[in-house]
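Only one protein chain is missing from this complex, and each of the others stays in its spot.
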Amino acid sequence: MSEQTDTVRLVALAAREIRDHEVCFVGIGVPSLAAMAAKRTHAPNAVLIYESGAIDADPPKPPLSTGSPAVVANTAMIGSCLSVFALLQQGRIDRGLLSAAQVDREGNLNSTALHRSGRPDLRLVGSGGAHDIALLAREVLIIMPQDKRRFVERVDYVTSPGTRAPRLSGRQGPTALITSHARFSFDRGELTLDAVADGVSSAEARACLTWRPPEAAPLRTLAPIDRELAAVAETLIHAWGRDIG
Amino acid sequence: MSEQTDTVRLVALAAREIRDHEVCFVGIGVPSLAAMAAKRTHAPNAVLIYESGAIDADPPKPPLSTGSPAVVANTAMIGSCLSVFALLQQGRIDRGLLSAAQVDREGNLNSTALHRSGRPDLRLVGSGGAHDIALLAREVLIIMPQDKRRFVERVDYVTSPGTRAPRLSGRQGPTALITSHARFSFDRGELTLDAVADGVSSAEARACLTWRPPEAAPLRTLAPIDRELAAVAETLIHAWGRDIG
Amino acid sequence: MSKIHSLREAIAENVGDGDTVFIGGFGQCIPFAAAHEIVRQRRRRLVLCRSGADIVFDLLVAAGCVEKIIAGYVGNPGLGLAHAFRRAVEAGTVAVEDWTNFAMVLRFHAAVLGVPFLPADILSAGDIPAAVNVRKVVCPYTGRDLSAIPMLAPDVAIIHAQRADAAGNVQLFGLPGDTLEGALASRRIIATVEEIVAPAAIRAAPDRTVLPAFRIAAVSKVRFGAYPSYVDRHYGRDDEAYAEWDSLSRDAAALERWIAAEVIGRADYADYIAAIDKKRLDALVAEAAAVRQ
Partner (left out) sequence: MSKIHSLREAIAENVGDGDTVFIGGFGQCIPFAAAHEIVRQRRRRLVLCRSGADIVFDLLVAAGCVEKIIAGYVGNPGLGLAHAFRRAVEAGTVAVEDWTNFAMVLRFHAAVLGVPFLPADILSAGDIPAAVNVRKVVCPYTGRDLSAIPMLAPDVAIIHAQRADAAGNVQLFGLPGDTLEGALASRRIIATVEEIVAPAAIRAAPDRTVLPAFRIAAVSKVRFGAYPSYVDRHYGRDDEAYAEWDSLSRDAAALERWIAAEVIGRADYADYIAAIDKKRLDALVAEAAAVRQ
């Protein structure tokens, strides 16, 4: 396994999922770092859309908020929340990038509340646009740190529906989940270990799960992260300067 | 009867229906001339809205089209068609000003087609925003030249519904019809001679109708049109430079 | 990644016979150059749609390009009827679906929002609802009856604006009317613009961008591309040309000769514009400059 930190690998592997010219609906935090890394390397024509209304953004530094000055600074267009959600519902967003407090086997995401025994639920921030993206983007990419508390068999609250939810045609829901250690698919509607990062064993890749997921056969190994992408990811993470996740 | 021409009286009498501070949805032609005359005299704070999206317009000269440079030149805001029709449906338009090829006893307006015996209908321009204004403005003011062909017992085609149409609460439909000779009300849902212009007999006022309408008792006489308003109306009509109606 | 094409290419590649075509512009920015090109390429059986349509529809009807019109208004604003349209409807050679301007805007807006209908409190009385077969919907919260205005997603939108960059980011100043609703409702968008500017000029004023590059199929630079309508900051409206159309279009034969000579007989719109009295155009340019000193 390389010298790259988990956060660099997380951002870089997620970035590699983004193809050039794709229209991406981007949330704040790792999703934004991954999208920015992609745009600065192999996907210069990726169209980054933030729910604040920025369309075809190219932030000079990682934004703290979806409406931060950095989102607007170099964008091609400022629309409104309504105009970008309209594009989403119209089916014009190729890929939504999401993270959450919890994810489960079916790709359901929870960003609303965590159950605690004997105490009230721990209240989180709520959906934001995540529910909308999960249902309406053509594909959803989930990005999660390798953290056992965040992978559960069934999320405490389904904020953003996973693979089993009915959707409009052409809207696939979650198609991949990236951690610092692996790529998972949802090919049969269930979280499936699809490929491990270079130098990572399948046991290490599965270590964030309390259950044993199906595995692709043969299990692929992802290409090593090249220096350029790793350097860009590292620069962005440094500029972000806060916890990932 | 004064020296004022029919067109001056038509524009001036219609202008007098508009109160200061009212929000008016204004069509092109006589409606626009009347609204401009009101704004230049007794109703300087009237808010003129054109369906092109101009809000709080104050045209320097009579516009030929609802989206003409004159509509935009001195306006306070440029919205979109959607934004002004939204204001209309929201109930924020106090008065809609309409004219049409035909009007009938119930205030139905026709701007779509005229029946001709033995030949196809004469095709007109269609509703534009007239149907929408007729249903959604809080009150509708109809402005018609004193022309027998334009007053019929039943219009050939109901483009813009009159008094009998169901409406949202607070939307009254047509409440007055102004000609160069008289003011009609729709107090009982039917065109009713409410007042005659100064120097006009009730028979003259009714001469544009093929039927005998109810009359208010006692029949009022409208105050003479003052010089200032007549002069403003005349200036606008001259600048318009085309047929009225 | 340039989206810049000649208008000839843009129309040839994006407007097919039988297409449903939204034509932008409301008062200003009516894409006359693109309409002339459609006539020149002899497109047939087009379905034209928008809210309030002016003489650009009349031209396309007169040139035989149109099978059907879906609109709220078709006329020569302030002057009266669209004569070629009137003749064609009366002769039965062009079909017409009579909506209202608000209804048309909502039909496009539904498509923009990606939903099959929007509820509204219009088309509930009069002769229009039956003519267009509008259906009802009941609000599940209030029980209120509303009209369900069905979405309309044209195959292609043709619009004009002040400027764009080569990538296709379009900036429109002044009245948009229903242009953006119609454009964003459409599968493909063709934009003609007065000028092509550098990407940096766009990104320095992103709150002026009205259509993002990824939605644009082609951009063509056509100076005076909206004449005789107007373009804020560029030229005023040639009201006299609209009056001339009113006279000319009353005579079907004369109109046909005019189209043969002035539209089909021209190489492109620049050729048509070059034949217009320069003083007349200069006056319109001066007029626009006077509005925004």
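Residue numbering begins at 1 within each chain, and the chains themselves are lettered A, B and C in the order written.
Convention: a contact is a pair of C-beta atoms (placed from the backbone, for glycine too) under 8 Å apart; a residue touches a chain by one contact, two chains touch by 3 or more.
Since the structure is predicted, the reported quantities are computational estimates derived from the model, not experimental observations.
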item	value
Chain not shown, its touching partners among those shown	A, B, C
Options A:Q4, A:S99 or A:T112, residue touching the unrepresented chain	A:T112
Residue among B:G91, B:G189 or B:P214 touching the omitted chain	B:G91
Hidden partner interface residues of chain A, rising order	28-29, 51-54, 63-69, 71-73, 78, 80-82, 85, 88-89, 108, 112, 119-132, 135-136, 157-161, 164-168, 242
Hidden partner chain, residues of chain B it touches	23, 45, 47, 54-56, 72, 74-79, 86, 88-92
Residue numbers in chain C that touch the chain omitted from display	113-121, 135-137, 139-142, 144, 146, 148, 150, 173-175, 204, 207, 292-293
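Going forward, only the chains that are shown with their structure count from here on.
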item	value
Approximate Å spacing (C-alpha centroids) for the pair chain B, chain C	28
Rounded Å distance, chain A centre to chain B centre (Cα mean)	58
Chain A and chain C: spacing of chain centres that average the CA atoms, whole Å	41
